[in-house]
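A protein chain is absent from this complex, but the other protein chains hold their places.
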Amino acid sequence: MNRKNSIVTLLTDFGTQDGYVGAMKGVLLDGFPNVTVVDISHEIEPFNVRQGAFALLNYAAYFPENTIHIVVVDPGVGTSRRGLVIRAGDYWFIGPDNGVFSFIVRSDTFQAYTLREKEFADVSSTFHGRDIFAPAATRLLLGQAPQEFAEPAADLTSFYDPYVEVSANEYLLTVIHTDHFGNIIFNFTIPDWKKIGSPSNIKIRLKSGFLYGIKNTFGDAREGQIMALWDSSGFLQISRNRGNAAEVLKMQVGDHVMFST
Amino acid sequence: MNRKNSIVTLLTDFGTQDGYVGAMKGVLLDGFPNVTVVDISHEIEPFNVRQGAFALLNYAAYFPENTIHIVVVDPGVGTSRRGLVIRAGDYWFIGPDNGVFSFIVRSDTFQAYTLREKEFADVSSTFHGRDIFAPAATRLLLGQAPQEFAEPAADLTSFYDPYVEVSANEYLLTVIHTDHFGNIIFNFTIPDWKKIGSPSNIKIRLKSGFLYGIKNTFGDAREGQIMALWDSSGFLQISRNRGNAAEVLKMQVGDHVMFST
Partner (left out) sequence: MNRKNSIVTLLTDFGTQDGYVGAMKGVLLDGFPNVTVVDISHEIEPFNVRQGAFALLNYAAYFPENTIHIVVVDPGVGTSRRGLVIRAGDYWFIGPDNGVFSFIVRSDTFQAYTLREKEFADVSSTFHGRDIFAPAATRLLLGQAPQEFAEPAADLTSFYDPYVEVSANEYLLTVIHTDHFGNIIFNFTIPDWKKIGSPSNIKIRLKSGFLYGIKNTFGDAREGQIMALWDSSGFLQISRNRGNAAEVLKMQVGDHVMFST
């Protein structure tokens, strides 16, 4: 097995101060010594499944095929929520069935499997990342098929609010993410825009007035100016050149704007 | 030497903004090119030796044997405090003698050695992580015995406050850690509980009333409820289902509760 088939990424809401992420890394290195463990983040807000889901969308597809993406944002650990292994695109995904894979299962054909807890020894009730998800990754690295420790799953938990066509030329968009730089990202993509005819004369209604058109890049606005542009994953975003749009506009996940042509 | 014998983990209170952790990684990679450097955390609170000690307990034993765990939470750098190499269980530990290895030297037979500073070239007075601890790890990776650069040490600094038996059925417990999710962790373990007869009818006195029994998992309480359960390392913890118990109960390290049967 070459290195391209031995990468495991970790996205969690654990923080790092408690050593919990360290325990997962230990389990992975002990189970498959040639694994390459890649930190994505351990600073997802505690229990913020939607933030984790959006982050995953931003990096998953840039990795070599067969990379195993573990995601542990898991407020329901210790309840009956399922643990999943998903094959989607060229990748494996492991984590809880709580919507954190919403973007993954939306955009690809996929097969999902529910992990059988009894396959895993010494499972604590509070730390499935260490006791189930990391060992499940080891089994995939060792060449096991998911059917050997999981069974087919359907009806995955998923959320993704599509934009709403209010009238022939008006669309209600929802904020799905605000990032570290204060960019405000909406549930409206380049393909969505093409579907409505790639209009160039668009406007977005904010409390403070209208934004006109979609810029190409930050440099098309003067410093401090608010603008709309496409983010690096193809979603519509509102940004402030060299500033924080989310703070200035006081917008957060779940807020709406009207987009019209 | 296979990969299982070339892992070095790093736990520090350095933060990452200054590049100090980066310097340690450079020294390790330069000294032993096949090393696998594993970040545990660099976000231990500055100088919080107890927090570092507890984190170490959570991950150390999950790594492959011979892993070298470097811990640099070192308020006494530049004083006469000793630098240590410890062999405990199947692992190596390197760091200052200030109690950060309290849990390690409590639970295992071990050998400890004091690093001889003069063995290390160009030692700055303020950055032993880079100038002594990382090079000491390199020497172990290269196959040197600790005796080649350190001498036997006794009387290590250690803290661990055992719980106090107040009466035949009353025990005073102390908070030893609060984690990222607000779980409150006490100096009372599953073995301690077995020693007193594995009582199922226990109660814990809080300012706001009593907690009864030890739950199996978060799912045994309703959302927002406070409960007692065993943490993933076998310590008693008080948690709030999908919430932050430490914030709600205003409890912190050093606080006490009465546990009775």
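A and B label the chains in the order they appear, each numbered from 1.
In this section, a contact is a pair of C-beta atoms (placed from the backbone, for glycine too) under 8 Å apart; a residue touches a chain by one contact, two chains touch by 3 or more.
Everything numeric in this text was worked out from a predicted model, so none of it was measured.
For chain A, the list of residues touching the undisplayed chain reads 2-4, 7, 9, 11, 36, 38-45, 51, 54-64, 67, 177, 179-181, 216-220, 229-232, 239, 242, 244.
Within chain B, the residues in touch with the undisplayed chain are 14-27, 29-30, 33-34, 37, 39, 46-47, 75-80, 124-127, 130-131.
Assume only the chains that are shown with their structure count from here on.
In whole angstrom, the spacing between the mean C-alpha positions of chain A and chain B is 31.
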